[in-house]
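Here it is: the structure, laid out below.
Note that one protein chain is taken out, while the other chains of the complex remain in position.
In order of appearance the chains are A, B and C, and numbering begins at 1 in each one.
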Amino acid sequence: MSSSDTNGELRVGMVGYAFMGAAHSQAWRTVNRAFDLPVRARMTAVAGRDDAKVRAAAAQLGWERTYTDWRELVAADDIDVVDICTPGDSHCEIALAALAAGKHVLCEKPLANTVEEARAMVAAAETARASGVRSMAGFNYRRVPAVAYLKQLIAGGRLGTVRHVRAVYLQDWIIDPQFPLVWRLQKEKSGSGALGDIGSHIVDLTQYVTGQSITGVSAVTETFIKERPLPSASSGLSAESSTETGQVTVDDAALFLARLSGGAVATYEATRFATGRKNGLRVEVNGSLGSAVFDLERLNELEFYDANRPGAEQGFTRILVTEGEHPYMAAWWPPGHIIGYEHSFTHQMRDFLEAVAVGKDPEPSFADALQVQQVLDAVEKSASAGSGWTTVPE
Amino acid sequence: MSSSDTNGELRVGMVGYAFMGAAHSQAWRTVNRAFDLPVRARMTAVAGRDDAKVRAAAAQLGWERTYTDWRELVAADDIDVVDICTPGDSHCEIALAALAAGKHVLCEKPLANTVEEARAMVAAAETARASGVRSMAGFNYRRVPAVAYLKQLIAGGRLGTVRHVRAVYLQDWIIDPQFPLVWRLQKEKSGSGALGDIGSHIVDLTQYVTGQSITGVSAVTETFIKERPLPSASSGLSAESSTETGQVTVDDAALFLARLSGGAVATYEATRFATGRKNGLRVEVNGSLGSAVFDLERLNELEFYDANRPGAEQGFTRILVTEGEHPYMAAWWPPGHIIGYEHSFTHQMRDFLEAVAVGKDPEPSFADALQVQQVLDAVEKSASAGSGWTTVPE
Amino acid sequence: MSSSDTNGELRVGMVGYAFMGAAHSQAWRTVNRAFDLPVRARMTAVAGRDDAKVRAAAAQLGWERTYTDWRELVAADDIDVVDICTPGDSHCEIALAALAAGKHVLCEKPLANTVEEARAMVAAAETARASGVRSMAGFNYRRVPAVAYLKQLIAGGRLGTVRHVRAVYLQDWIIDPQFPLVWRLQKEKSGSGALGDIGSHIVDLTQYVTGQSITGVSAVTETFIKERPLPSASSGLSAESSTETGQVTVDDAALFLARLSGGAVATYEATRFATGRKNGLRVEVNGSLGSAVFDLERLNELEFYDANRPGAEQGFTRILVTEGEHPYMAAWWPPGHIIGYEHSFTHQMRDFLEAVAVGKDPEPSFADALQVQQVLDAVEKSASAGSGWTTVPE
Partner (left out) sequence: MSSSDTNGELRVGMVGYAFMGAAHSQAWRTVNRAFDLPVRARMTAVAGRDDAKVRAAAAQLGWERTYTDWRELVAADDIDVVDICTPGDSHCEIALAALAAGKHVLCEKPLANTVEEARAMVAAAETARASGVRSMAGFNYRRVPAVAYLKQLIAGGRLGTVRHVRAVYLQDWIIDPQFPLVWRLQKEKSGSGALGDIGSHIVDLTQYVTGQSITGVSAVTETFIKERPLPSASSGLSAESSTETGQVTVDDAALFLARLSGGAVATYEATRFATGRKNGLRVEVNGSLGSAVFDLERLNELEFYDANRPGAEQGFTRILVTEGEHPYMAAWWPPGHIIGYEHSFTHQMRDFLEAVAVGKDPEPSFADALQVQQVLDAVEKSASAGSGWTTVPE
């Protein structure tokens, strides 16, 4: 399969159309308007189980046709890319089918709900890769310009030897005990709670920017509200609730210490009970020559401390990462004109399309995402075994 | 002319395709994907003087066809809306033609380069309005959710009687004396310098949020770099320069004191020489019951001080204006997921489309924009007459 | 008079013991503990009109003896320094008497309530200086380490040519219309309102750090609450009120535009009606090579933008001005351990004592303070004459 088959178009079929589906749609729609690319994305089809809803979503989001069975979408001749935006329990089955059908695959994080499923996906991706089929995991925050720029700074040695990483991802959308038992609170649907949903982001992001991998962890997890009303109809992040209740089977919060392959020590925390923190992903890295801080609620900024500056002038510099010199930003607006959350997806699609067009593997790979899964797995094991040190398989 | 004529579509023709054209295109493309509206925008045509360039722009930005003469675009039967994104010296002529042709008009700020032109445009808009033709001036920052929310707070009495306004719009893109003499530095093209380009934004924004108008001013203007290299080819905000030089005929900076109709006193400053300030629009309002601060470089935030809170708990609250309760935000992402500069245009198009669809006048009107023009005019008059107090005509 | 006469001691007599007196006492008590100096301050006497109160103050603040007539203090043989902490209407008389008696004088700002008085004080200081008597005006904010450091940065050329100054001093302690008519609201006591009390600080501070003087102004002043309850007993910043009312005879707020001798344009604002701003002195300076921001509520910090840094790394650096390299800070605590408002007075006393000890004139001189007074005078003249441009005498 090559993009030249389709007149410079890559025809995308998306599975799922809730929060992630809307974000991906915005990105597919925008990517070729903002960036000059060798290939254009076409929003060919979207699949969802409920016919009326998927039709409404297609009309709203701008997809050409719909399916109620993702298998048909995957099988369609005129689909080149399958974009998986469903809950984690269906990622593996859809990805395997898509790769087997020779479609390029973009799969939302976390890659799968278990390490076993993730391993199967990596194997399938490896097999498909031999025939030029590409696969990518959707850790979109890598494509926030400030994050990509932080990666450059560290890779360029500006922070020296990294000694400390401290990463939190703090949200508060379930602090109300009456918030219902949506799919994200059910282990069989979501695999885990805050750990997989948002903890996976900070694991990937910190490994990405430091270029180091987590080698071992010591963890604690907690479920503060153990029973919740059943949802009358669940839909993504919000839902109405009923009078019956059910068991919360995932963590509300996960905290862990870690060591990284380059010698750094780290703290990680993912929680949905940090009152007042809406999308509070914050990462600080301290190295022998400098430090940096990123905060997703101010994603256009990066704080950078350069220990090589004259003593009296040292301090954390608030870099507004909105200039033409910064990753991805030349495509957008004049200096100081900020971008939003959704742009991380547009940038992701940009990198995906370019990789497919030039025939190289996009990053992060399914193997990268498997490694994240193994970290999460080690966290759960440590938490269930008295917080004892648990190594992450290489 | 009614939208029902066109199957719920409003067919847009845009004149100009540089910075503003790109921002408007992104908004027209996105508005119906994000919002449920009674009418859909269709990106029918774009006009520009250079055929090759306008075709390239149309392909990049997603317009169906092109014109090299805006008069043809204005005359076309299948254009319902004319969106004017050219430099200020052509606004008047295009708007008059479009209104005469029965097209709804959205015109970028500043409305015109002179009060006289602006008056003619207001008159034309009034005439056209009688036959249901709508017109709107493009002060997009009114549609930043934090600004719209600040308007609500003040209108709801949460700040009490407004006593102080301090507003700055600080940029630094021409501090290099070798930066060429682009059209924005030529009075005949742009009318004025920082004053009209960015000063107009803070005049409109502060009048909008306070619900008060500026009644008089005392002003100083300055041109720090009086001669600059001529541009080899000018294009919006950046340009290559040549070895010949020419006279800078606009202000680099404009500062003024003002009184507002409700009794407040105010300071305003617009400059392109504030080193390090990229898009530094900052407004603070102090009232008898509270205060608020808005900063465009952090446009998802509003600082609000509520003097009615218990004494020990008082302080400026950093409101993350990203929640469903906030203006426009229910259309976007979950709590804490920020939006960008471009969304202000999407919101502007949303309000424009809705007003046209339901048959009411969108805001700000041309008359509102004329009033801004009269403030700018008073500023220039005061500055050229020893900073003496200069009243703004009602 | 030389310090050697008194065994390395300078015997201080302070007139007034309210807010300023308490701050000065803390500084006199601390200065020789924190700094190694060639001379020691001795807190010999304090004067106040009410015997019981001045005795209580002396006991509390640590002065050896008291006077109810400042003339006796000034005449005392064992007083080397007269420290004037009274309201502005008595500065001139006390200073003249003290200088005539051969005492070194430290006089709180504003130097006097009128330009005429200030001129008389300058003349007296010049005369006394011939016999080695020193005089200093108390603009303590010059001695905030971050301000002194900003002065160094600008003097060292790090900001290049200064183009913009914007300075505000915002407070809110009289927004309640029932706040009584204390002496600071009476022209005959205080000379002016916000203008002299806090506006004088930003005039001095900005002239000091830029090394430039204000050459002309255009101004507006306002008194929002024109009548207030008479105080039953006035005492500095707070007071109980009675049922009778009186006229407020000073400005609540003063705003002005200015030009500086080096070509910069500037905005200034002093107000006591900025709800939520407690001690909001904020100064921003933009130069051709850099910018800086100082905020008194975070007085241990200075934001510095260095336009010479690599483009992608530029931004405002939050310098924590608490290191040994920073002015005055080697005397205090380890890195990052902050100091407070009162330390500016301790540093002032340090510089005063050192100047007296080595026989040079401390700064700011009475002449410097007269120049500030002339700026304030020009502001009042412009405000009462339609904001017309008003030059400041050289």
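The rule is short, and it goes like this: a residue touches a chain if its C-beta (ideal position, glycine included) is under 8 Å from a C-beta of that chain, and two chains touch if they have at least 3 such contacts.
Quick caveat, the model's predicted, so the values are computed rather than measured.
*Asks:* With touch as defined up top, name the shown chains that contact the chain not shown.
*Replies:* A, B, C
*Asks:* Given that one chain is not shown, which residue among A:56, A:220 or A:357 touches it?
*Replies:* In the full complex, the listed residue that touches the missing chain is A:220.
*Asks:* Per the definition of touch given earlier, which of A:290, A:327 or A:340 contacts the omitted chain?
*Replies:* A:290
*Asks:* Of the listed residues A:102, A:276 or A:324, which contacts the missing chain in the full complex?
*Replies:* Hidden-chain contact among the options goes to A:276.
*Asks:* Touching the hidden chain in the full complex, which residues of subunit B are there? Just list them.
*Replies:* Within subunit B, the residues touching the omitted chain are 149, 304, 306, 311-320, 323, 325-326.
*Asks:* For subunit C, which positions touch the chain that isn't shown here?
*Replies:* The list for subunit C reads 19, 23, 25-26, 29-30, 33-34, 36, 60-62, 171, 173, 237, 277-280, 296-300, 320, 322-323, 332-343.
*Asks:* I need the residue numbers on subunit A that touch the omitted chain, in ascending order.
*Replies:* Per the touch rule, subunit A residues meeting the hidden chain are 159, 163-164, 166, 168, 170, 172, 175, 218-220, 222, 224, 253, 255-257, 259, 263, 265-267, 269, 271, 273-277, 286-291, 305, 307, 314-316, 386-389.
Keep this in mind: only the chains that are shown with their structure count from here on.
*Asks:* Chains touching subunit A and subunit C alike, please list them.
*Replies:* Joint contacts, listed by label: B.
*Asks:* Using mean CA coordinates as chain centres, what's the subunit A-subunit C distance in Å?
*Replies:* 55
*Asks:* Rounded to the nearest whole Å, what is the centre-to-centre distance of subunit B and subunit C, using the mean of the C-alpha atoms as each centre?
*Replies:* Those two chain centres are 42 Å apart.
*Asks:* I'd like to verify one number: the distance from the centre of subunit A to the centre of subunit B, where each centre is the average of its C-alpha atoms, in whole angstrom.
*Replies:* Whole-Å distance between the two chain centres: 36.
*Asks:* Could you list the positions in subunit A whose residues touch two or more of the other chains?
*Replies:* 320, 323 - these are the residues of subunit A that touch more than one other chain.
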